[in-house]
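These notes concern the structure reproduced below.
Only one protein chain is missing; all other protein chains are in place.
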Amino acid sequence: MELILEGIRKAFFLIFTLDAEVLGITLLSLKVSGLATLISMVIGISVGTAVALSRFPGRQLVVSLINTGMSLPPVVVGLFVTIFLWRNGPLGFLEILYTPTAIILAQAVIATPIVTGITLAAIQNLPANLRLQILSLGATRIQTVWMLVKEARLPLLAAVMAGFGGVISEVGASIMVGGNIRGYSRVLTTATVMETSRGNFDIAIALGIILLLLAFFVNAILTQIQQRERPR
Amino acid sequence: MSPGENPAILLKAEGLQVRRGGALVLDIPVLDVFPDQVLALIGPNGAGKSTLLLTLAGLLKPSRGRFSFNGREIDAGRGDVEYRRRIAMVFQEPLLFDATVFDNVAAGLKIRGTGREEIGRVVPRYLELFGIAHLAKRSARKLSGGEAQRTSLARAFVTKPEIIFLDEPFSALDPPTREALIGDLERILRETHTTAVASTHDQTEALRLADRMAVMNGGKIAQIGPVAEVINRPADEFVASFVGVETVLPGRVLSVSDGVFVAAVEGGEIQAVGHVRTGEGVLCCIRPEHVTLSTNVPPPGTSARNVFSGIIRTITPLGLFHRVRVDCGFDLVAYVTRQSLESLFPEEGKSVIASFKATAVHVIPRQT
Partner (left out) sequence: MKRVVGKGWAASMITLFFLLGMASSAPAAGPAQKNLILATTTSTQDSGLLDVLIPLFEKKTGYFVKTIAVGSGQAMAMGQRGEADVLLVHSSDAEKKFIAEGSGVNRLIVMHNDFIVVGPAADPAAIKAAKSTVEAFKKIAAAGALFLSRGDNSGTHSKEKGIWKAAGINPEGQKWRQETGLGMGQTLNVAAEKKGYALADRGTWLSLQQKLGLPILKEGDPILLNVYHVIRVNPAKWPKVNAAGAKAFSGFMVSAETQAIIKTFGVEKYGGALFFPDAGKKEDDLGK
C-alpha cells in the first residue's frame, strides 16, 4: 500500500540523512531500554536464581507472584509509577517524573519479572544433582551459584532478549512517566504514537520501521551469541 | 571413643540420623571408614545408600549426629568448604558441564584457583589414566555414556581427594561398558591408594571393588565387615538374600554333639556346625557355590556330611556357569560349570546326588 511505501521511503531518508531529531530519539530509546534491561538482568538473574535454589515457607506464593509479574500490563505499571513519582507522592522528592530516568524505572519494573521468571524456570530445569556435584568439587556457595548460572546461560540469554523485547516496544508507561517531551524524554514508541495522533502517518510508519530495525539488530547480536553455543 | 583418638580410622560417623517428612530415612549409630580401603554399600532401592553418601560427603545436613575426618570433627550441618575440597563425589549421571572434556576435568582445579600452567600439566595425565585423552577437545554434549562417566571420574580424581564417594556410578551403563569401567576403576583405586565409599546394587561389582561391605536396609546398616565375611556369614535373612545365598532353609535343632548339630528341615535333615541348643529354631544358609553334584554317592571317606539324592528340576544358564535347582525333598541350588554339567547330567528330570559340607552351612538363629 502506498502509505506504507511512503513510510519506508521516509524511513530511509531519515536514516541516511542522519536526521538529528530522529537520531536523538533512537539513541534515547536504545539508552533507556538498554539500561532498563541491564537493571532487570542484574535483579532478575539474582532473584530468579536465589528463589530457584532455596526452600522457604511461602515459596510457592513467591513463584506465583513472579509468574504473574511476567504478565503485568505495562500501562498499569506506568500508572502506579506515575503516582509514586508525583511531586506530592511518596517518591516525589526524587523529582524524576517526566525524565528519562522515570522511563528507565518503569521499564525496569516491567522487564524484571520477565527475566526473573524465565531465570527461575531455567535454573530449576538444570539436573537435580548438578548443584551437589558442583559443591562436591569443592565450590563455595558463590562459586556454585556462578557455575549454575553459567550452565543455564542459553535460556538466560533468552530471558534477557525477552526482557529487552518487552521494553523496547513499550509505549503506555513510557508516555505516562516520561511525558514525551521533545528532545528530552521522547523515545521511538512515544514519538510514533504522537505522530499518528497528529495524522502524520508517513513519519509514524518511518519511526515504526526504525524501531523494528533497532530491535532486529540488537536481537541479531544476541541470537548470534546464543546460536554459537547451540547444541549441535 | 571421641574423634581423634584413633588416627587409623579415616572417617568416623556417630549417631547419624536423617529425617525426611518426619520419617527416619537414615539411622547409623556408628560407621568407620578405614584408609586405603574401599567400602561398598549395597542394599535395595530406598535403603538409604545415597542419603548416607551425601551426608558423609558433607552435602546433606543430617537431623542429628556428627562425623569426623582424620580426627577433625566436621560440622555436618554447615558443610564446610575445606572438607569438601578434600573429598570428591561421582553420581550415577555424569553431570558434566556444557564445555569440553578438558575443561570439565579441570573444573575442580579451577575452583581451587589452580594456575593455568599447572592445570595444563596435571589434567592430561588424568585424561590418559581414564582413557579419554583423545577426547580432550570434544564437547561434553557429544560423549557416549561410558565416555561421559569416565570424564566424571577423571574430574573427581584429578583433585587428589583423600576419600571419594561413588553413588552407583555404573548403574546407567550397559554391561560391556560397565565391565571395562569397573576394571579401570579397580586398578586406579589401587594404584592411587584412594579410599572410597561406593554404593551399588550389583553384588558382583561389590565383590570386585570392595574390601569391606555394608548391607543397608531401611536406613540402617544390617551388617558391615570384610567382604568375605558378609558374603559367607550373613547376619540375618535379609542380608543373606541380598548377598546371594540361594538356599535358606528354616529348621529346628534336633540334636547337638561336639559342635556338630542336626537340624530338621522340611524334607530332610541337615548337619551343620554352630553354637546352638536343642530345640532352637535356625535358618540354614547354603551358598550355591558350595553344593557339589555327582552321579554316584560319594565314598564314605568324604568329609561332606550332607549327601542327598534328588531330581534336577531346573537348569538355568547364568553366563559362566549354570544354576541348577535340585529337589531333595527341599530345594537346593547349586552352581555348576557348563563343562561339568554337560559331562554328567544333561537334562532336567534326571536324578542326581547333591552334597555339601557341614561347615558350608551358615547358621542364623531364627526369629519367630
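Each chain gets a letter, A and B, in the order it is written, and its residues are counted from 1.
In this section, a contact is a pair of C-beta atoms (placed from the backbone, for glycine too) under 8 Å apart; a residue touches a chain by one contact, two chains touch by 3 or more.
Just so you know, these numbers come straight off a predicted model, no measurement behind them.
Although one chain is omitted from the display, it touches the following shown chains in the full assembly: A. The omitted chain makes contact with just one of the residues A:49, A:174 or A:192: A:49.
Residue-wise, the contact with the chain that is not shown comes from A:100, picked out of A:44, A:100 or A:117.
Across the interface with the omitted chain, subunit A contributes residues 31-32, 35, 38-39, 42, 46, 49-51, 53-54, 56, 86-88, 92, 95-101, 104, 141-142, 145, 179-182, 184, 196-199.
Methods note: only the chains that are shown with their structure count from here on.
A straight line joining the Cα centres of subunit A and subunit B is 56 Å long.
By the touch rule above, subunit B contacts subunit A in their complex via residues 54, 57, 59, 79, 81, 84-85, 87-89, 91, 93, 95, 97-98, 107-108, 111-112, 141-142, 155-156, 159, 165. Contact residues on subunit A toward subunit B in their complex (touch as defined above): 127, 129-130, 132-133, 135-140, 143, 147, 150-151, 153, 229, 231-232.
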